[in-house]
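Heads up, one of the protein chains got dropped from this complex, but the rest are sitting where they should.
Our next item is chain A:
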Amino acid sequence: MSSFSGLARATDPIDQNKATAMENVKIAAEKVQVFYGETHAIKDVSIDIRARTVTAFIGPSGCGKSTFLRCLNRMNDTIDICRVEGRIAIDNEDIYDPKVDPVQLRAKVGMVFQKPNPFPKSIYDNIAYGPRIHGLVRRKSELDDIVASSLQKAGLWEEVKDRLDSPGTGLSGGQQQRLCIARAIAVSPEVILMDEPCSALDPIATAKVEELIDELRENYTIVIVTHSMQQAARVSQRTAFFHLGNLVEVGDTQDIFTNPVDKRTQDYITGRFG
């Protein structure tokens, strides 16, 4: 086993083809630091996330994937001891600017969590909730349209269209997760963050969510945290490898999985870690 430790590396992670990355950057993070009290959880991370692309965050448990993901829609604001430094811009606008309303930001940057977490309400209300609180609709018919189209985009419509009034919590795990994706879509986000969205799902339900992610890529920028390297390889076009709070390497998924540059990335993806 190699003897790398938590030594801070040079700021710039390896990016196997940075040149093309300039073209369609949706999210630009620069020198981001995150602290939980004394814990330095994210160390000087800079990354460009491309529009209408699935970017996977991989790395061993505790390396900071979820922490960094939560920075992208300011979910860390809700954690008292958490402090974020650096700059994160979406479409060139600093999302940590005091003028930015975090609630509006989270409508633009939706999130899907590890455990499906439907509200204890009807399927319909689960989807309608966001558009209602954001005042996106005037009439009931508009809301009906949003509910239907969100469920369609999430590939759930056929399965639930006859029981929109039954509780969301009565669906299977995989259906619940697609319901949560539909709920995220309902407020017309531009970015969808997913934190291990399939870890509680069986292989078939996982395949359906992966298929959905692939379809959503056409219209949304997607960032997915996954502990499954095979999943990262299947669903993403870009992969970023984190280790001990550092972004070690980012590149086209195909390069990361066939020919990673950094020794730590190699060790991790080939199953040689620690």
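Keep in mind that, in the parts below, a contact is a pair of C-beta atoms (placed from the backbone, for glycine too) under 8 Å apart; a residue touches a chain by one contact, two chains touch by 3 or more; residues count from 1.
One rule holds in what follows: contacts and distances are computed from a predicted model.
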item: Name per UniProt, for the chain absent here [options: "Phosphate-specific transport system accessory protein PhoU", "Dipeptide/oligopeptide/nickel ABC transporter permease", "L-serine deaminase" or "Cytochrome c domain-containing protein"]; value: "Phosphate-specific transport system accessory protein PhoU"
item: Touching the absent chain when the full complex is considered, from A:83, A:115 or A:272; value: A:272
item: On chain A, residues whose C-beta touches the chain left out of the figure; value: 1-2, 229-230, 233, 257-260, 265-267, 269-274
